[in-house]
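Heads up, one of the protein chains got dropped from this complex, but the rest are sitting where they should.
Coming up: chain A.
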Amino acid sequence: MLIGESRFGMRLPGDIGDSDIRGAIARAHELGAKAYVSADKLFRNDELAGLPDYLRLIADAGADAVVFGDPAVLMCVREAGVELRLHWNAEMTGTNAATAGFWGRRGAVRAVLAKELNEEEITSFVRESSLEAQVQVHGMTNIYYSRRNLLQSYMDHIGREAHIVDLGPDRGRFLAEAERPEEKLPIYEDANGTHVMSSDDICLLEALPELLAAGVRSMYIESLLKTEAYNLAVIRGYRAAMDAWAADPEGYVFREEWLEAIREHQDPLRELSFGFLYKEQVY
């Protein structure tokens, strides 16, 4: 599981503060799970001060890795003199194995692949990289991140009393563009800025054998802006599929019921899609 708080991490479904993180990591370990702590935001000078202590705290609490995007985290890990496994997550800019290798030579053991890569690119990335690969297999993705308070600014512009309203996640706000009214992009604000999310939910359940065969080590489920029941159904579906594949890769058969259970909980306004897995992009 991926945990943390918005002081250091981005777009977490909830904050687990200093006093609780030790317990959360211990609980994950009791249950046989690994606990990775997110410190993947882009830091400003005044946000650096708490970082070395936080890294010491999570290292001492037994975190199985810290996830970073900003090289400031590497500097602070060195300065704090802590032993922590490093997962490199540069969001949409984690696009090739050679760059993963660059971070690998500076201590990273895992690369989180950009969600905008297709299957051929993922396969090639995993083949060429010595780092373990993490791919998001389910849920929404962040498609735009700003340090501006865009919701607040807009509310101010049209004269709404937004300062008394919660502009955060779980408020169901979305953007729609005139030519694409069916694409509803969730948007929210938090201490790190404004986040716009994809209108569809990635669902790579049917593509799992391809990803597993390619050597993808970690299948990430994004739980942000979803109900507990939904996340439960998703985790169960992928768990069942991955266990079935592990038990007998040759005789693996996709079972529609895994997907059905997810569909039952799926927001009808949000399409389940293969994301960029089978897309060709131009530029």
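Definition applied: a contact is a pair of C-beta atoms (placed from the backbone, for glycine too) under 8 Å apart; a residue touches a chain by one contact, two chains touch by 3 or more; residues count from 1.
Note that contacts and distances are computed from a predicted model.
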**OP:** For the chain that's not shown, choose its UniProt protein name out of "U32 family peptidase", "Cytochrome o ubiquinol oxidase subunit IV", "Indolepyruvate ferredoxin oxidoreductase" or "ABC transporter permease".
**Re:** "U32 family peptidase"
Subject >> Contact partner of the left-out chain, one of A:89, A:198 or A:223 >> reply: A:198
Subject >> Residue among A:6, A:124, A:218 or A:266 touching the omitted chain >> reply: A:124
Original post:
Residues of chain A in contact with the chain that isn't shown?
Top reply: 42-45, 47-48, 70-72, 74-76, 91-93, 95-99, 101-103, 116-117, 121, 124-125, 128, 142-158, 160, 171-178, 180, 183-185, 187, 193, 196, 198-199, 276, 279-283
